[in-house]
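Missing here: one protein chain of the complex. Every other protein chain is in place.
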Amino acid sequence: MSTGKKKIEWVANYMPLLNEISKMGQPLKNWKIGMAIHMEAKTAYLAITLHKLGAEVIATGCNPLSTQDDVAQALAEMGITVYAKRTHDENEYLKTVHKVLDHKPDLILDDGADMTVIAHTERKEVLENLKGISEETTTGVRRIKILQNEGKLKVPVIAVNNARMKHLFDNRYGTGQSTWDSIMRNTNSLIAGKKVVVAGYGWCGRGIALRAKGLGAHVIVTEVDPIKAIEALMDGFEVLNMDNAVEIADIIVTSTGNRDIIKEEHILKMKNGIILANAGHFNVEIPMEKIEEMAEEKFEARTNVTGYKINGKTIFVIGEGRLVNLAAADGHPIEIMDLSFALQSLSLMYLSENYQKLDNKVYDYPKELDEKVAYMKLKTLGIKIDHLTQEQIEYLKKF
Amino acid sequence: MSTGKKKIEWVANYMPLLNEISKMGQPLKNWKIGMAIHMEAKTAYLAITLHKLGAEVIATGCNPLSTQDDVAQALAEMGITVYAKRTHDENEYLKTVHKVLDHKPDLILDDGADMTVIAHTERKEVLENLKGISEETTTGVRRIKILQNEGKLKVPVIAVNNARMKHLFDNRYGTGQSTWDSIMRNTNSLIAGKKVVVAGYGWCGRGIALRAKGLGAHVIVTEVDPIKAIEALMDGFEVLNMDNAVEIADIIVTSTGNRDIIKEEHILKMKNGIILANAGHFNVEIPMEKIEEMAEEKFEARTNVTGYKINGKTIFVIGEGRLVNLAAADGHPIEIMDLSFALQSLSLMYLSENYQKLDNKVYDYPKELDEKVAYMKLKTLGIKIDHLTQEQIEYLKKF
Amino acid sequence: MSTGKKKIEWVANYMPLLNEISKMGQPLKNWKIGMAIHMEAKTAYLAITLHKLGAEVIATGCNPLSTQDDVAQALAEMGITVYAKRTHDENEYLKTVHKVLDHKPDLILDDGADMTVIAHTERKEVLENLKGISEETTTGVRRIKILQNEGKLKVPVIAVNNARMKHLFDNRYGTGQSTWDSIMRNTNSLIAGKKVVVAGYGWCGRGIALRAKGLGAHVIVTEVDPIKAIEALMDGFEVLNMDNAVEIADIIVTSTGNRDIIKEEHILKMKNGIILANAGHFNVEIPMEKIEEMAEEKFEARTNVTGYKINGKTIFVIGEGRLVNLAAADGHPIEIMDLSFALQSLSLMYLSENYQKLDNKVYDYPKELDEKVAYMKLKTLGIKIDHLTQEQIEYLKKF
Partner (left out) sequence: MSTGKKKIEWVANYMPLLNEISKMGQPLKNWKIGMAIHMEAKTAYLAITLHKLGAEVIATGCNPLSTQDDVAQALAEMGITVYAKRTHDENEYLKTVHKVLDHKPDLILDDGADMTVIAHTERKEVLENLKGISEETTTGVRRIKILQNEGKLKVPVIAVNNARMKHLFDNRYGTGQSTWDSIMRNTNSLIAGKKVVVAGYGWCGRGIALRAKGLGAHVIVTEVDPIKAIEALMDGFEVLNMDNAVEIADIIVTSTGNRDIIKEEHILKMKNGIILANAGHFNVEIPMEKIEEMAEEKFEARTNVTGYKINGKTIFVIGEGRLVNLAAADGHPIEIMDLSFALQSLSLMYLSENYQKLDNKVYDYPKELDEKVAYMKLKTLGIKIDHLTQEQIEYLKKF
């Protein structure tokens, strides 16, 4: 079996919701779906699922760096049209987006909104046939809302990220686990007893802090929001400002969604051997340029780990300050992506059935589909929950 | 020193925010404040704080059962006009609300909205002088919104419960701790190794489940919301429906906000010696009437614990199925109420300054005051946090 | 029902092992057992259990301060001869020990070895009939070993405290829970977010630290043993010396088994409002005399809580520095004592059967009885565990 096929078969074992959905018949028969996605095993299995539901799927990446060619190859062999290649530069990548659009898809499944924006600007002719878009990320939704505000959005869009089954789970449990998986495998360093600084106590930060505690670390949280700071405190963590935290830190993980969380003066105060990792979306939280500039020497210390000698001390950065679980490990755990992609599949099916009733605007993820995914997950786990009686429904109306 | 005074002095040790606020001068000088509150040490200290800020305070209870006469007595000696008495029946209690209104207060601090509703119906003449209301509870806000929707609300109202510094903390950390404090002190029963069923995984349920885990229990969660059910699962808890949970439960704590969480068929399946406690607002979660009806024998098993012999087994209920931390212990920890009452104090000061600019409607708690309380709390703890730089503020606007 | 009887009936609900043992027939028929025990509901139920097993039981306290007269009264009504009274002074108490010995018991169940020592010194005539002793505490065993070393011990003695089912559980889970039960109920103070210093990381300290973490505290451990210090660190706790810990502590719990854990210079550095509690056996860990001496003012701050004004700050001590779970709460949870007393019951039955084969020395608790109690506990919980196969037994012999 090819390596690509093997990778896809592996994730298929732990994606029970996609497996369940793929048995739902042919609701997407005669629907052409254009996908722009990270071309790796988990997303590949989503493409296959849509294909099983009857759709013609035409796919490319959403970032050439994340494309795994063996997976793309396997997908192609399974009946998906694939244009992604790892070696593509930015320009070549954009050409593949155009190639997908050449197919005049009925639906777009987008990740970051490149395909959506191009369809609405350079390739307006494809809008004629386009009936709906399902967008995975917050960043993508933000870009689409600009189109909407300018009156340029021509199809209904479903924002998948605000589904409860997505944002409640992938940040806390996905990022929480995979950040530590990455740090442990890349450093072989003991977490128990370490002083771990988590910058930012949003959903990601909470997950990272919780798992660090679970691994025996002494966790210190930094925040700019005073209320979140008190939450961290009452969750049993120490709260310091970065200026004080950096002096005692063995490991710092940034997850703020903001830039320059670590500043020049902080770098000078760090302990020798400190490990820095970023779990925020963009690689601006750890100031890589500043570090490169300050370093007297830079060297590869271990696969995925770069050492910088600064002022007589050595600082280690994992995955070049990029999202540590993706840049230096396998991204979110499979089951987390299964939840997200179940939401995506239902979103596309929903658009195919309801697009005529929908306006050309960004819709929140439909509550009933959100709960449907939750019930499917419970079913695959064999878990039964309670249901409101009529009396209870009445009671809730009153109180 | 009188017992009432001693109780108030004790809580004063752990209410640093009220202590801080009481040093803010005389911003409430010449303001008359009518209070309807649970008349015990923590609320008494709020009344004293408002008094120190210059206000004339006239207080009664919001429920005669919660009135502690020694505290009321001590308050009276400290310059507060007090009408509450524990022995009052419903009718006498309502008369004390009228007595407070006789003073024609400028501001009302309400808990449950009895005073607000009476002012707007039977005692409309007091509205002339009334400038604003600060309401503590969700229930109270709901009642006031009915007034608002009917066009009858005549003053601006601030809903304190939706402040982040309130609902993020009192449910999770306040209810979480005080529920177990109550169960432990009233039963002397070991929690470690016990099968503890927590019904409902809202903020209260999360706190109760977390603390049970912290005490070594095997925690089982029941839910009607499939998404919360999966959250509970990923937090490491077992999820069952009540029908299965009840068969293995050693202790059941209800915190759903709904009625009849335990049903007749559940009662018959319970293990001998099971302990039932309710941490939800109203005493309808455990079906007390049904239990009384089914019991062949009822007896006081321990102070605050009633035993019921049903079908050859004995079931124990703490605090008659009423809110277990209030009915059978000391309510929320002092520091939690300090946060809530700091919010209340600032709310009243805000109303006194801004009432002329406000409409006669229910306002969300002002964000800036919410954060002010958080910063004050951090200051009393000696904790410094980070602050956004100008570059970071710019960055956040873009992403 | 009398209050004493009610107390005993309550604990009977949560002592499944004693309930199980009491069904074992009449193995102690015609045996006279002299008991010196804390006369409260849990020990009372042990006396009743022995009575049900056929023994004639004659009991007194082991410390008049711990005697509950209503329980003693209830015991008497249930056929036990009881001499304990709360109002007894030291001298009167010792007389009751003699009265028990007047009955010429066959077996002694001792707690602290007062009865054992008196029998071997002042009342040697009772040794003639005495066939064995079961001693609950480490302190008692130490005293008995002195007798043994001096060649004066005339009966076999079983040391119950070194049973794994005792020391593994009562310190960690018993002291861990009941210490926090006591601190919470006596202060109504929030534990989450507090800086809690635990002095000593033995079995008790581990339990106290674990439960504090489970309640959301930031836990700091102090130690004199460098290896335990590193254990605490790797368990995720902060480790400081007392000199530094005392400056940031909100609550200090001592559990070292040593004296003067807090020193004069520490007292001067404490934060205003600090809460001190001792969970070690003797009231020498917190230097009460020193505090009394330093205090400008002493006052009852709350039931069981004494305030001391020292140097402009107030320090609060729970339960006068005595074992906080006994002095200011209900002692160990019932289920923990059920384990200990099951060990005691089996120990007495073992002595009655085997005394002729035993030497006059202190015996470790028999391994097979230790495991028997564990299996009984598992059975009452309905838990099945695995059993070694013959192949596995062989394998273990080789590796």
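Just so it is clear, A, B and C label the chains in written order, and each chain counts residues from 1 on its own.
Assume contacts are C-beta pairs under 8 Å (C-beta built on N, C-alpha and C of every residue); 3 or more make two chains touch, one makes a residue touch a chain.
Given the structure is predicted, the values throughout are model-derived calculations rather than measurements.
Taking every chain of the complex into account, the absent chain touches A, B, C.
Per the touch definition above, the residue from C:155, C:229 or C:249 contacting the chain not shown is C:229. Interface note: of B:14, B:31, B:45 or B:237, the residue touching the hidden chain in the full complex is B:237. Only one of the listed residues, A:334, A:358 or A:388, touches the absent chain: A:334. When the whole complex is considered, the residue among A:81, A:134 or A:177 that touches the unshown chain is A:177.
Although one chain is hidden here, its contacts on chain C can still be listed: residues 139, 142, 164-165, 168-169, 172-173, 222-224, 226-227, 229-231, 233-234, 239-242, 244, 257-260, 282, 284, 370-371, 374-375, 377-378, 381, 383-389, 391-392, 395-396, 399. Taking the complete complex into account, residues 192-193, 213, 216-218, 230, 233-238 of chain B touch the chain not shown. For chain A, the residues touching the absent chain in the complete assembly are 1, 6-7, 9-11, 13-14, 173-174, 176-177, 181, 184-185, 187-193, 211, 213-216, 273, 299-302, 305, 314, 316, 329-331, 333-336.
The criterion applied here is as follows: only the chains that are shown with their structure count from here on.
Ranked by separation of Cα centres from chain C, the top chain is A. Taking each chain's centre as the mean of its C-alpha atoms, chain B lies 37 Å from chain C. Look at where the CA atoms of chain A average out and do the same for chain B: the two points lie 38 Å apart.
Among the residues of chain A, those touching two or more other chains are numbered 230, 233-234.
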